[in-house]
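Written out below as structure tokens is the structure these notes cover.
With one protein chain withheld, the remaining protein chains of the complex are depicted in position.
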Amino acid sequence: MRGHGRIIEYALSSLSRRKLKNLSVAAIFSILIAVLSSILFLMHAYKTETLKLLDSSPEIILQNMSAGRHELIPLEYISTLSGIAGVGKIVPRYWGYYYDSLTSANYTLMAVDADDASDKNKQDVKLINGRIPQTVGECAIGSGVAAIRQIGLNDDFFMTLGTEQNVNLKIVGIFTSNSAIVTNDLVVLTKNDLVKFFNMPVDKATDITIEVNNPSEVTTVARKIRRAYPDSRPILKIELTRTYDNIFNWRGGIVLTMFFGAIAAFMIFVWDKATGINARERQEIGILKAIGWETSDVLQLKFWEGTIVSLSSFLTGLILAYAHVFYFNAQFLAPVLKGWSVLFPKFQPMPYIDLYQIFVLFFLTVVPYVAASIVPSWKAATSDPDAVMR
Amino acid sequence: MLRKSFVCALLLVVISVTVYAAEPHKPSAADKCAVCGMLVTPHVKWLSQIIFKDGSVMFFDGPKDMFKFYFDIPKFAPAKTQADISDIYVTEYYTAKPVDAKTVVFVTGSDVMGPMGKEFVPVTADKVNSFMVDHKGQKSLKFDEVKVADFHSGNMDKSHADHKH
């Protein structure tokens, strides 16, 4: 038996003898790890932040349905809803979308009601340069809107839906870019402006938010709402978080495709390596055995060769992925994520890391690679040295 | 002069009475149920408390344990008696806020589970009917109507129920 140190030294020498081949293997391996863990890191960071933030969403949002589609909801529902046991504050929301043909971007318009007592605390919103609009003719916009329209505080902001439906607003606030994950495309304006602009009937709102004091009572409240208004659709917070859980699930959608594409490519690569032990390697094993190496020594040598390549590539790939996602805002993944979204938020993802994912990646890549470097050598090492050297 | 001092005395009485009615306490992360020993902060929706006249407070992870304590104070706090109690607060089911236990109704046998299983669910009087229907409550009892026997009715005491079958 030789010491591990000597075997590692020999493994390094033997790797450096085929420098070009091994370096390119390590480079491919590193890039593969970097791509996979970039996706995992980014998705996990987005998902964690989104779920944490949406935990503050309303307990129940009530939509009215008509002909199977979302409809404006009559405000008269509120008096019935407030009679349900366990229901806290009920606040109607006024919001909608506006397609800005100038920039070909969609904005989300959202109303605040400065006269409404329940809307008063919106004035205390931080993370805004300036303030939330208080009177008709004012608006606050997300940083994405400000950037694409190239406008700033105190500038005018014009929106039109035809000759009758126009608003000309003064920008009194711009949401800070670190809140862009939820505010990027927002245009916040007063209720009166929004109702006038969208020409909404005065006795209707877009939807109604319902607070439930005791979280365990939410499903009962939702059931009673369905009973009172069979054509309505209560959206519970738990459904909301489940929706996002699905979207950012690393097994879902494009992540799955890319992940399995990359894993498949890697498996082919490993398979090729495993079956393709060439004559020279075979000969080398034969010589080692002829000069007195045991089979176990040869296997140790192959184990170390595999470990050296895969471990250093794995670590390099992880470092690259971390830097890519959390220091360079996932530049290379952004086009994939962005799709056709004109207003994609620019912000630094919060570095939430899931160590479990890293372990999974380790066992899916490093372990098969090491196994694949040992197994074919096994056959060569156990056969007669004279036979393999010939 | 006499009138002034009378007013002063009255004011003093009023003030002392207001101080006397203690506010519900907020438990710290280390506070445990005085009956079962479980931490109470994970179950704030069920938090119950008994405040004594000397200002000390006992927390419980549900009204059931509060009643167990109330009916058997010598077992859990030998130094105290029922007469030493100044206030009892329970967390009302629908508002999730602390209320005086004397002002609410306790519903037994419902399908709403507390941290210790079946519970005496505290509900304000006007919501009792809707609670009984929604959660299959069996009995609704005012604070003074709760008896030791109620622990054994309506599957309240799980070990007892198991024993029966």
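In order of appearance the chains are A and B, and numbering begins at 1 in each one.
The rule is short, and it goes like this: a contact is a pair of C-beta atoms (placed from the backbone, for glycine too) under 8 Å apart; a residue touches a chain by one contact, two chains touch by 3 or more.
Simple rule for what comes next: contacts and distances are computed from a predicted model.
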Task: Absent chain [UniProt protein name; select from "Proteasome subunit alpha", "RNA polymerase sigma factor", "Sulfate adenylyltransferase subunit 2" or "Secreted protein"] - done: "Secreted protein"
- [ ] Determine which of the presented chains are touched by the chain that is not presented, and list them.
- [x] A
Open item on the list: One chain isn't shown here. Among A:185, A:284 or A:297, which residue touches it?
Closed with: A:185
Task: Sole residue of A:78, A:105, A:151 or A:364 that reaches the chain not shown, by the stated touch rule - done: A:105
Task: Option from A:285, A:308, A:330 or A:381 whose C-beta touches the chain left out - done: A:308
TODO: Identify the residue among A:247, A:268 or A:287 that touches the chain left out of the display.
DONE: A:247
Open item on the list: If the hidden chain were put back, which residues of subunit A would touch it?
Closed with: 5, 8-9, 12-13, 16, 46, 49-50, 52-58, 61, 63, 65, 68-70, 91, 93, 97, 105-108, 110, 112, 121-122, 124-127, 142, 144, 178-186, 188, 207, 209, 233, 235, 239-240, 242-244, 246-247, 252-255, 257, 308, 311-312, 315-316, 318-319, 322, 326, 337-345, 350-353
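Following the convention adopted for this analysis, only the chains that are shown with their structure count from here on.
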TODO: In the complex, go through subunit A and note every residue touching subunit B.
DONE: 85-86, 88, 213-217, 220, 224
Task: Residues of subunit B that touch subunit A when the two form their complex - done: 45, 93-97, 112, 127, 130-131, 134-135
